[in-house]
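In what follows, a single structure is set out as structure tokens and then discussed.
In this view, the complex is presented without one of its protein chains, the others remaining in place.
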Amino acid sequence: MSSDHPVVDEPPVLPQGDSIVAGRPFFSRPVGKIFIIWFLMTAVGVLIGIFAPHHLMPTFLSHEGTDVWRTMVLFTILAAPVAAVVYAVAAYSLIGWRHRGNQDDPPEDGPPLRGNSTVTAVWLATSSVLVLVLLAWGLTVYSAEEVSHPGTLQVDVTGQQWLWTFTYPGTGVETRSLVLPINRPVQFNVTSVDVTHGFWPAALGVQVDANPGVTTVIRATPDKLGNFTVRCSQLCGLYHSFMYAPGSVVTSAGFSRWLRSEGASTTTGQATALVKKQ
Amino acid sequence: MAITTDPHDQGRVVEAVAGHHETREQRHFKEHLAVWLFISGDAVFLLMELFYWFYLRALNTDGMWRGVACSKANPCTDGLGNPITHEIAKSTPWYTVSIAVLVVVAAAVIWGVERSAQRQSKRSVISGGAGIGLAVLVAAIVVQCYQFGVLPFTTIDGTYASTFEFFMGSTLAHLFLLTFIVTGLWARAGRGRYDGGHWYQVRIIRIFSVWLATSTCILAIVMIAFS
Partner (left out) sequence: MTTDLAPLLLEDTPIGPTAGGLYRRQNVYTGLAAGIFLGFVAWLVAHALWNSSNWGTDMVVTVTMVGWVIGFNLGVGTFNAPLRWMLGHDQTYDDELYAAGVGQGKKRYYKFCTDHKVVGTQYLVLVVVLFAIGGTLAMMMRTQLISPHSSFLSPNSYNAIVSIHGMCMIIATIIMVTGPFTNFVMPIMIGAKDMAFPRLNAMSFWVVVSAIPPLLATFVLGGVDAGWTTYAPLSVQAPPAMDAFSITMIVFVISVTVSGVNTIVTIFTMRAKGMTLGRLPIFTWASLVGAALSIYAMPALLIAFTSMITDRVVGTSFFVAGQGGTGWLWENAFWIFGHPEVYIILIPPVGAMLEVASTFARKPLFGYKVTVAGFVAISALSIMVWAHHMFTTGWAPELAGPFMVTTEIISIPTGIIFLCLIGTLWKGRIWTRLPMYFVYLFLWNFIIGGVTGIYLSDTPADEYFHGDMFVTAHFHYTLLGGAMIAATAGLCYWFPKITGKMLNERIGKTAFWMIAVGIQVTYFGMFWEGFEGMPRRVAFYDPIFQHANDMATGGAYLLMLGWIVLLYAGINSLRQGPDAPANPWHSKTLEWKVPTPVPLANFLVDPVVTSDPYGYGEPEPVGPLVMPAPDPDRELVPNLSSDNPLVRGDD
């Protein structure tokens, strides 16, 4: 498309009293004032990033959950300066560039700044670098999750309208509560017998849908003792709100005891190893 | 400038667009662009149909694409746990092929009608051609409806059956649409609307018919070759 105006590289028309020549202190120029606002807003954003996720999110009981928390902190800290640039310019525009006076008539026109290729290029480059950083982080965290480890505990999760059933293969144990031993990688094999549900042990920082006719897989490694709730994250009908199950991360000994109390049979490999630990 | 001969207008000189006379070329361009936009939307629909077919076929949930892997030795189960030990029969290709052929013929006939109109043939030639095209389309509809009755499976027999019948239904729906349009073509040709070299509307209809023939053939190939 053609444009009738020589587009981008004309020097901007500067209004009076706004020289870029030495003599005017930085902080009394618009750029300086915007910088101050930007700095303060970034600081607030960084503080929010450091403190808010920690205070608002539940205590994570797994390695993956801690990764989620780290991701939130990192992303917020990285987002803060970017958001602050936009907010600072907007805020200053209302302070330093606002037309005060008769609001019925329009103010005089501003300078015809149709573009600035340097600013655009810098903006594009910065946002691309940021996106690359976020992607590198996210892909690394994600691929770590996809690795299966030896000695993984298998737990079969079955969702139905409207409850969760957890089966520990090889032990014959089938329960409504999810008990896991600490520091042992676990792989959840999840399916549904009716509609799609969402297996969501939030404190473990992972979730996967339970689909009828297929089994999906998600892995986590609990690394803190504690109780948590497994909720359903996919609307599944009338009592979706009530589809939750209790869960806890216990010591290995506690786990073996619990299995035995649930009536674990000791005939197969996984069960023997699990139950024998004292 | 155009002069209307409608008696209501009492011979007023009327411009199609004031001061900015919309030429025939401009109007043709609008209609041409519009039909191609509709075709692109329909092309997306076709691509989604192909996605349905190939995704379900690849996933083969519970072995129930055609149940090929199901046998007495290795039964599949339906949603209630009942064993399924048979494979769904494939549909015979002849109906699918004949429908595709009929739609191609209809498109060719309409192309012929466009040629006749461009060459300012007699009204009966144009109208006759349109009538033949209409008859071919109606035949295609009849065959398509008949095929529903002679299928060796029903929609509940797995995803091959479901997608196959969905493709048939989609073809039928598109055929109804084109038949409506070609009925108009035939009626208008009979009234002489395309006499005197006024053929552009026929071109638009031809473009859409050719698209429909193409998409019907693509669906037919998939239905036959990728069961």
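Every chain is named by a letter (A and B) in the order it is written, and numbering of its residues begins at 1.
As a working rule, contacts are C-beta pairs under 8 Å (C-beta built on N, C-alpha and C of every residue); 3 or more make two chains touch, one makes a residue touch a chain.
Please read all numbers here as calculations on a predicted model, not as lab measurements.
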Original post:
Among A:L47, A:L235 or A:A253, which residue is in touch with the absent chain?
Top reply: A:L235
Original post:
Footprint of the hidden chain on chain A, which residues?
Top reply: 1-5, 7-8, 12-15, 30, 52-53, 56-58, 64-65, 67-68, 71-72, 75, 79, 82-83, 85-87, 89-90, 93-94, 97-99, 103, 105-116, 119-120, 123-124, 127-128, 131, 134-135, 137-139, 141-143, 145-146, 190, 194-196, 198, 200, 202-203, 205-209, 211-214, 216-218, 229, 231-242, 244
**OP:** Please give every residue of chain B in contact with the chain that is not shown.
**Re:** 2-6, 8-9, 12-20, 22, 24, 26-27, 29-31, 33-34, 37-38, 40-42, 44-45, 48-49, 51-52, 55-56, 59-65, 67, 77-80, 154-163, 165-166, 169, 180-181, 183-184, 187-188, 190-191, 193-194, 197-201
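One rule holds in what follows: only the chains that are shown with their structure count from here on.
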**OP:** Report the inter-chain centroid distance for chain A and chain B in whole angstrom, where each centroid is the mean of the CA atoms.
**Re:** 47
Original post:
Hey, which residues of chain B end up touching chain A in the complex?
Top reply: 61-62, 79
**OP:** Under the touch definition given earlier, write down the residues of chain A that touch chain B in their complex.
**Re:** 212-214
